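So that we are looking at the same thing, I have put the structure below in structure tokens.
Only one protein chain is missing from this complex, and each of the others stays in its spot.
Letters A, B and C mark the chains as written, and numbering starts fresh at 1 in each.
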Amino acid sequence: MEFKFDKEENKEQIVAFMEFLDSKKNTPGPLMPSLQRAQDVFGFLPKEMLETISKELSIPMAEIYGVATFYSQFSFVPTGKNKVSVCLGTACYVKGAQSILEEIESQLGIESGETTVDEVFSIAAARCVGDCSIAPVILVNEDVYAKVKKEDITEILAKYN
Amino acid sequence: MTNSIQEIKGTDAMFIIGSNTSENHPVIGAIMKQAKKAGAKMIVADPRRIEMAEYADVFLQLKPGTNIALLNGLMHVIIEKGLQADSYIDEKTENYEELKRLVKDYTPERVAEICGVDAQDIIDAATIYGEAGKAGIYYTMGITQHTTGTHAVMSISNLALLCGNVGIESAGVNPLRGQNNVQGACDMGGLPADLPGYQKVFKPEVLDKFQDSWGSKLSNKVGLTITEMFKAIEEDQVKFLYIMGENPMVSDPDTNHVRKILDHVDFMVVQDIFLTETAEMADVVLPAAAFAEKDGTFTNTERRIQRVRKAVEAPGEAKADWIILMDIMNRMGDETRYLNPAIIMEEIASLTPSYGGVTYKRLETESLQWPVPDQNHPGTKFLHKTAMARGRGLFMPVEHVESAEITSDEYPLILTTGRILYHYHTMTMTGREDGLNKLAPSSYVEINEASANKLGIENGDRVKIYSRRGELETTALVTDIIEEGVVFMPFHYTEGKANILTNSAIDEIAKIPELKVAAVRVEKA
Amino acid sequence: MITKEKLFEIKEKTKPSLVEKLLEGDRVEFRGDDLVLKGEYYKKQVRIALKNCDIIDPTDIDEYIAFDGYFALLKALTEQEPGDVVAEITESLLRGRGGAGFPTGRKWNEAYKFDADKKYIICNADEGDPGAFMDRSILEKDPHSVLEGMAIGGYAIGSDQGYIYVRAEYPMAVKRLEIAIKQAKEYGLLGNNIFGTGFNFDIELRLGSGAFVCGEGTALMESIEGRRGMPRPKLYRTAHKGLWGKPTIINNVETLANVPAIMNKGAKWFRSIGTEESPGTKVFALVGKVENAGLVEVPMGMTLREIVFDIGGGAQDGKEYKAVQTGGPSGGCIPADLIDTPVDFESLGKIWSIMGSGGMVVMDENTCMVDIAKFFLDFSVDESCGKCVPCREGTKRMHEILDRITKGEGVEGDIERLENLSKTVSSTSLCGLGQTAPNPVITTIKYYRHEYEAHIKDKSCPAKSCKALIKYEITDDCIGCTRCAKVCPVVAITGKVKEKHLIDQAICIKCGACYDVCPVDAISII
Partner (left out) sequence: MNTVKLTINGKQYEIEKGTFVLKACSDIGIDIPTMCHDERLVPSGSCRLCQVEVEGWGKLHTACTTQVKEGMVIHTHSEKVVKARQDLLDMLISNHPLDCLTCESAGACKLQDLCYEYGITEGTYRWEMSKPYYDDTNPFYTFDASKCILCGLCVRVCDELQGTNAIGFENRGFETLVATPFGEGLENSTCVSCGNCVSVCPVGALEPRSKMKFRQWEIETTRTTCSYCGVGCQMDLKTKNNRVVGVEPAFDAHNEGLLCVKGKFSYNFLSHPDRLTMPLVRKDGVLVETTWDEAYNVITSKMKQTKEDFGSDSFAGLTSARCTNEDNYMFQKMFRSTLGTNNVDHCARL
């Protein structure tokens, strides 16, 4: 998917992010918090911001790139407005989470890890979210849906469309 | 170098001044970075924000030609803060009071003004150097290629003595030699006043020793330095010039002037591996073997004498330099024949105390750093361990003076020159490597964004540069690694040759030209 | 600055009204002096780490103090030398609740003895085992117990800086921790000169970013330092050379939550609970196909039967109980006939499983054990950091074999291949993740070899779970309601109203939709 990071559009966020980086200078281990903040603020890790982190914190780009690609929560492409996370923890799995994921994938026409063309939804297969006693669980953004059945999916997704 | 390359790893602080180490001595640069990673502090002083600056704890982006002021300023702060090595100064040095008096005027504020750096950075740098247990200073042509070069070297030595950094491991005063065997060429007597091992031609006992060995009458008159040779050629004193493996047409300042001189000399022999710009002007050109085609030794920047071994045959009829020279000497009546370089080394060892214990046999299994006075001596890792070479270390306080050429309305910018990673010297070798030419294809001038804006120059534009000695055209590289008012050019290239512009004014003591400072004007072409 | 008097004052002020309020709510009751949750589910439980959970308001530090919160820290700081604290914890035989069960006192002692200008204590809250949420509950419902445990640990080893490394997937836990740290700092229970003793201790939160391997101590430190979470080779002990090369101890959330209780009530009391070698309690996340899912804290040594049946109520929906999986991707499946195994570090190890962090997933007759092994290997392949050869290449190959077996493409020798790979991966991997990754395969082959053989030789899945090996058929019970035909996404079902329907096997994609909607259970899986 082709997209461009619009610096003009993100001007305010960039300023705030630069302030954050400033506060992280000379503190131990600033990289992870900085990447997390960038992911949070911009919805993904824009290359331009990684270059900024590299410059401001004097961390080689190769190292930053290595870290950014190691952790599954970082992404180089923007995620959709609504993030659907399907828990695939053991408890959810034994209670049929795989087929729930497949149902969501087929309804949205994308695979896990992808974003719909209109950028409304993206799907992520989550590791255990810790709601095992109400398995199977899906999350849409921060809303938790417990004991989800396949036939519930249409209704749940409709709320966010 | 007073100390060894590997000792850098053990240092507490490194002070890199006038040395673009990671480009010009890449392996030493790498070792410095390793030391930094291991916890050593690093101070870098250079007119350009070179790669090493990115690793530095303190980076001083000083104006070209202000080294002495900076060094004096650092000493001022060190004394002010009481960081000097008092007992060392008492026991091992002399003339301290004089130094103290002189640097008193070099307050951080005043030095900051002269050098164009932050006063606080000067204080920080001085504190790092002064507080370090073992600190090494590393410098190259950024120090020496000034009319005040020798004085700057003295200043460096003053700083090192002040903090007791001479004669101990992982410290010292460490000029990094630019060419592979510049150390050896000097060691072997490639100097007008020195026979091998820096034995003076005017000392009768020295002369006697060599006359006995060589069986000839030697002159006790100090010879001419290169600049004096050129002058003597102009004045018809010197008629016959013999150049072995050098290319002054590219490497020397004020190219137009060099050309005039080489044109003028009566007879010139050039011995080289390629038909260089200089060789093209010769009367006789002799094809020489390259390093991989002959046996011998090089002496590196840390005084390490190492073998060079023949791996392939020289092309065509090219011969090793020593054979050519021996042939000529034979034809001139000196009958001595050397079967191989090992036998030449035997003669060198017999006449040169510092090489006294060097033999090819030892070099097969050992690596020797001179002085190696005898067969049983293991060589010397760092100098001045037991005593200063001249007894006590002498402080030689010097004042800051401006460069020979200063900027004017007509020539408002300072041009400084240097080498880049991907080429070597006059490019006779590297210019013939496709990959290097791909990475660094042509001449350019680095110019600060603000300076460029004022001149209406954009990155990649062709520009003309003028100095009092000549002009050239090259490509602008707009960059923030250099400050306003200063421009930088690599000197390697024949097209857009920086030395057309440079100043041949020399340091009166060491006879080194001021290649690092020339006043220029830049215009869009 | 907080003082002893101030602490008492808060307790006195808060406790009576709080107790009253709680009792009114009818959710709690007194058991001896302790307030505990009411109900059958809690009867057999003994709650130490969870004692405040679902009882106090985790966002109100006063409520924590009301039930003796921070009194253990007070006692340690004002009455004991660091060495005494280390001795007390050593004496209690508290063992790490994160999985490996290493004695906490010994860990602390190593760091305590090691002289250094800076030391760190890290709380490992990177609870990554799928099917486990013990730590999450403690962090969300009783965050101060962890902070207090860390401060005591910091005092014991001589550290003034703690880090809590918490999973990014737990946003609520992060919020609660932030609030708790803020409150503790305001009270002076964190910060400089705590209780006027000159002891300084600060805690910083660090978030994970989705890498299971960061639960491994050295990988966790790499991550805090800002690198890829790749485990370090064990050149040095973490207690000597850990975070930023300084002595560091890493304790799990539940372990730390036990510390204040031990300090308050003493090592002897602690050892009176549980077994001789594994004293105290353990929290389990009892989940999966079990009637009463939830968190369970029981004394060590309780049998699986008591936990799964007496507390959990056995398998769900009247299905037949088949196995319980403990220890997540590092653990094993324990078959029904070992249901009387006591749950402690040693006993579980003997039957090829591990205690792990406390995940306990119940499986019934419809759970295919090959599929479960594949599920865990899929997890391990995905979460392998890629540093060492056996984990990176070996788990991948194991997963490939399991995958083809569940697809009916298994070939003769696959079981032996799996066994061989398991042996190599577990004996040669760099860190615990790789070393234990084959456990689910080892135990399922050990106890359910016949299921593997059925997949490979008979191309059938005994649990009727592997899609490729089953087919759906409509039985004579069909009443022709047409619901199955309507729901079928590929129109594989035909039939007239009120007549028996038929599934075209060539079209069927085995999605199971028809099976789910049939009102009369007329669809069978063969």
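FYI, a contact is a pair of C-beta atoms (placed from the backbone, for glycine too) under 8 Å apart; a residue touches a chain by one contact, two chains touch by 3 or more.
Only a predicted model underlies this, so the values are computations on that prediction, with no experimental measurement involved.
Colleague: If you put the missing chain back into the full complex, which of the shown chains would it touch?
Modeller: Result: the unshown chain touches A, B, C.
Colleague: If I consider the whole complex, including the chain that's not displayed, which of C:Asn200, C:Thr303 or C:Thr424 touches that chain?
Modeller: Of the listed residues, the one touching the omitted chain is C:Thr424.
Colleague: Sort through B:Leu224, B:Leu394, B:Leu455 or B:Ile481 and give me the one touching the missing partner chain.
Modeller: Hidden-chain contact among the options goes to B:Leu224.
Colleague: Consider the whole complex, including the chain that is not shown, and state which of B:Ala232, B:Met396, B:Leu455 or B:Ile481 touches that chain.
Modeller: B:Ala232
Colleague: For the chain left off this view, which of B:Ile43, B:Leu286, B:Val372 or B:Val522 is in contact with it?
Modeller: Result: among the candidates, B:Leu286 touches the missing chain.
Colleague: Could you list which residues of subunit C touch the chain missing from the display?
Modeller: Against the missing chain, subunit C presents residues 211, 228, 233-235, 381-390, 392-394, 396-397, 400, 417, 420-421, 424, 426-430, 435.
Colleague: Spell out the interface residues on subunit A facing the chain that's missing from view.
Modeller: Given the touch definition above, subunit A has residues 47, 50, 60-66, 69-70, 76 touching the missing chain.
To be clear about the criterion, only the chains that are shown with their structure count from here on.
Colleague: Measuring from the mean of all protein Cα atoms shown, which chain centre lies nearest?
Modeller: A
Colleague: How many Å are there between the centre of subunit B and the centre of subunit C, using C-alpha atoms for each centre?
Modeller: Roughly 65 Å separates the two chain centres.
Colleague: Once you find the CA centre of subunit A and the CA centre of subunit B, what distance in Å lies between them?
Modeller: 55
Colleague: Using mean CA coordinates as chain centres, what's the subunit A-subunit C distance in Å?
Modeller: So the centre of subunit A lies 24 Å away from the centre of subunit C.
Colleague: Subunit A: which residues touch two or more other chains?
Modeller: Where subunit A is concerned, no single residue meets two or more other chains.
Colleague: Multi-chain contacts in subunit C: which residues touch at least two other chains?
Modeller: Answer for subunit C, listing residues that touch two or more other chains: there are none.
Colleague: Could you list, by residue number, the parts of subunit C that touch subunit A in their complex?
Modeller: Touching subunit A from subunit C are residues 127-133, 136-137, 168-171, 206-212, 223-230, 244, 285, 287-289, 293-295, 325, 328, 359, 361, 363, 367, 372, 375-376, 379, 385, 489, 511-513, 516.
Colleague: Quick check: in the complex, which residue numbers of subunit A touch subunit C?
Modeller: 28-33, 35-36, 39, 59, 63, 66-67, 70-74, 88-95, 99, 102, 106, 126-135, 142, 149-151
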